[in-house]
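A quick write-up on the structure given underneath.
All protein chains but one are shown in place.
Here is chain A:
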Amino acid sequence: MKIGYAVPAGLLAASLLFAGCASNDNSNNGKNSNNSGNNAAAQTGGGATPSPAVTAASTTAADFTTAIDEYRKYVIEQCDEFVKQTEGFTDAVKAGKLEEAKALYAPARMYYERIEPIAEALGDLDPNIDARENDVEAAQWRGFHKIEQALWQNKTTDGMKDVADRLLKDAQLLRAKVETAEIDANLLVTGAVELLNEVSSSKVTGEEERYSHTDLYDFVANVEGAQKIYELLKPELAKKDPALEQTIGERFTALMNELAPFKSGDGYVSYETLQADEVRRLSQNLDALAEPLSNMGTILGV
């Protein structure tokens, strides 16, 4: 859950603009490859409305077709599973099975957290699914965290039937929308950093899951989502800046090693059990990864 929606909205706008000058993703990428090595031509001859994001994307020398296709496949897989798991969760809530609902809550959310930047680029879906109390007007608050509050703080499923139904509908809507979501290289690069920024601003501080304290599930899922993007962009990155590619790989490993001791069964320990120095180390390892990761944009060219 992001604090502000300005960036994703901007991303979406950029994607739409991008879509406006090409019929589909493939032709976009085809054009990019044609222009490789001729930045000036791309700048002046692209025919797009001048905009930094469009300019950036259209001067790209690399071919991201495979990465984008693979990422879309990943997003759809995650979404399919997300809908399935959310249904299990909302069924438990509606059936009044408190403990079962609590057990299903965090694992279901992981599928969402891995692809959060996509959801954020799709209008109101993110706040509807993932807003925390105070993120939105009280009357508009719905989604996972409202149910989280009921389950852990109020210790009941009472009054959550409608919220559960809407959550499942929102999840299904997300699944439907990702099918047509514009995904370009810029979204991948920015999205990976966004995922880590999510961790940095709310998960590592324990603010995301303030009632259930399942923040580490989200933490891991965000990092996995970023790692997926890194893996997809790795071939291009290795061509452009092998040292950067290697550093990012090493830092993913370091962060995962740092997270490993907090695994518990199929899940993760409660955020409340973390010591202050453990939180700090996790945060510092995250920053150590996010810094080089934020330079992946180098593959987009200048």
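Convention: a contact is a pair of C-beta atoms (placed from the backbone, for glycine too) under 8 Å apart; a residue touches a chain by one contact, two chains touch by 3 or more; residues count from 1.
Going forward, contacts and distances are computed from a predicted model.
When the listed names "Arginine transport ATP-binding protein ArtM", "Deferrochelatase", "Antagonist of KipI" or "ABC transporter permease subunit" are checked against UniProt, the chain not shown comes out as "Deferrochelatase". Considering the full assembly, A:288 is the residue among A:238, A:269 or A:288 that touches the omitted chain. Annotation for chain A: contacts to the undisplayed chain at residues 39-40, 43, 52-53, 55-56, 186, 189, 247, 251, 254, 284, 287-289, 291-292, 294-295, 297-298, 300-302.
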